[in-house]
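Of the protein chains in this complex, all but one are displayed in their positions.
Order as written gives the chain letters A and B; numbering starts at 1 within each chain.
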Amino acid sequence: MNNFFNQVQAVADWLSSSAQWHGEDGIPHRLLQHLAYSGISLFFAALIGLSLGLLIGHTGRGGFLVVSLANFARAIPTLGLVVLIFNQVGLVLTPVVIALTALAVPPILLNTFEGLRGVDPDARDAARGMGMTGWAVLWKVEVPIALPLILLGLRTAAVQVVATATIAAYVGFGGLGRYIVDGLARNDYDLVIGGSAVLVVVAIVVQLVFTALRRFIVSPGILGQARRS
Amino acid sequence: MIAASGEPLVRWYWIGDHGSQIWGYTQTHMRVALLPVLFGLVISLPIGILCSRFNKAYPAVLATANTIYAIPSLALFMIFVQYTGLNESTVMIPLTLYSLSVLIPNVVDGLASVSDPVRQAATAMGFGPLRRLLQVELPIAVPIVIAGVRIAAVSSISLVAVGELIGQGGLGYYIVNGNQINFPTEIIVATVLIVLLALLTDTILVILQRLLTPWARARGRTA
Partner (left out) sequence: MITFDSVSKRYPDGTVALDEVSLECRTGQITVFVGTSGGGKTTALRTINRMVDPTGGRVLIDGADVKASKPAELRRGIGYVIQQAGLFPHRTILDNIATVPYLLGASKREARPKALELMERVGLDPAMAGRYPFQLSGGQQQRVGVARALAADPPIMLMDEPFSAVDPVVRAELQAEFLRLQDELHKTIVFVTHDIDEAIKLGDKIAVFRTGGQLVQFDTPEDLLAAPADDFVADFIGRDRGIRRLSFVKAGDVPLRPAPVLPVTSNVSAVGEDWSLVVDAANAPLGWVRSAGLGDAEGTLADARLEPLGHTFSIATDSARAALDAAILSPSGLAVAVDPEGAVVGVAEQRDIAGALAEPEDVR
């Protein structure tokens, strides 16, 4: 365990050294790059995934395709994809962002679809029977009930883009993955561990954000029901 | 499609020439990917069972599992390098942790899917707690648990490649090597092969599930 404490000490030292907080290789810059790649991809993936998921989930058609697509996307090794893009196109950001987006769509799509499919048919029937139009049924009834699963899809996608952005550093992009890649190249394990530690913090923050979202956006009626079952 | 460098995308002969080498890396890859899933399953069962018994512990366990899942694989591998060096365990232990983070919630959900009337009927018929678990609750939980195994297996197979950055990547070797010598054939073959292996594993698991749950088949439902 000595090893562990030494490591923590080394990371603490690295983090506190002021060089880490300035300049292109500084934590703020790398963090910003990482969040930029992730954020943009997540945004577009959410746009696509939510729209398709809501459409397919509400109408109920195309479910098999959605599930197959999600399975297929999960099977793609991100390293292979990123490296291939780099090999063909060079250090161009757009293709990589497109890849990040593409990989993030399936979890959002699948979970949104399943969330909508899981809505109690009686609630849907009652809503139609009371005179809600299809649009109203979707937004006033189905989405609020499906919200926990939709948020889960978004969280999974967020984790996915953060991880893929990390790997993008391998082929020369910025972001927090740079610390790991550069550290490995220079045999500077403090750098590697420091970068990994920051990534762990990012992971924890992503978790907290979505936990908070869940508590504040989802109706207490749905949360309580889930707690009971 | 030919890159700016002039190298064609795939040189098909290469595959034929390196058949046995590719097979070797494939074996390593699958071993490094699937053993963790197996370990994960074995470990997640008791943990999941305990969590479904002691509900209070579950939120903490779930939060930990979710957080581990959120850590990028590269970072997790690096953290373990310090303790396990540059060998397979450095990749397999984190992959086991990832599998756990998927499987524990699935075991808990699977057990939760056993309806209360069924549980009570079993107790009333004289099933002791252990027998009820093994003969009634776990079999019913199988579809949901296997759904988790599928996700864990597919993710695992595609994550192993990342391990190549510390030399333990199975087929990932070709991805990195192909990049270094600008030979896209290797990259594409490895990537496609990984996808195929993942989908094949997924299919086998689906078949396994169908075999294990003949009653679901009889009802005409697909799990």
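Just so it is clear, contacts are C-beta pairs under 8 Å (C-beta built on N, C-alpha and C of every residue); 3 or more make two chains touch, one makes a residue touch a chain.
Since the structure is predicted, the reported quantities are computational estimates derived from the model, not experimental observations.
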Chains still shown that are in contact with the chain withheld from the display: A
Touching residue (missing chain; options A:9, A:51, A:68 or A:219): A:219
Absent-chain contact - pick from A:69, A:93, A:132 or A:204: A:132
Missing-partner contacts on subunit A, residue numbers: 120, 122-133, 136, 141, 144-145, 147, 219-222, 224-225, 228
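FYI, only the chains that are shown with their structure count from here on.
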Geometric centre distance via CA averages, subunit B-subunit A, whole Å: 19
Subunit B-touching residues of subunit A, taken from the complex the two chains share: 3-4, 7, 71-72, 74-81, 83-84, 86-88, 90, 155, 159, 162-163, 166-167, 170-171, 177, 180-181, 184, 189, 192-193, 195-196, 199-200, 203-204, 206-207, 211, 229
In the complex with subunit A, residue positions of subunit B that touch it: 1, 3-4, 9, 63, 66-67, 69-76, 78-79, 81-83, 112, 150-151, 154-155, 157-159, 161-162, 164-166, 169, 172, 175-176, 178-179, 182, 184, 187-188, 190-191, 194-195, 198-199, 202
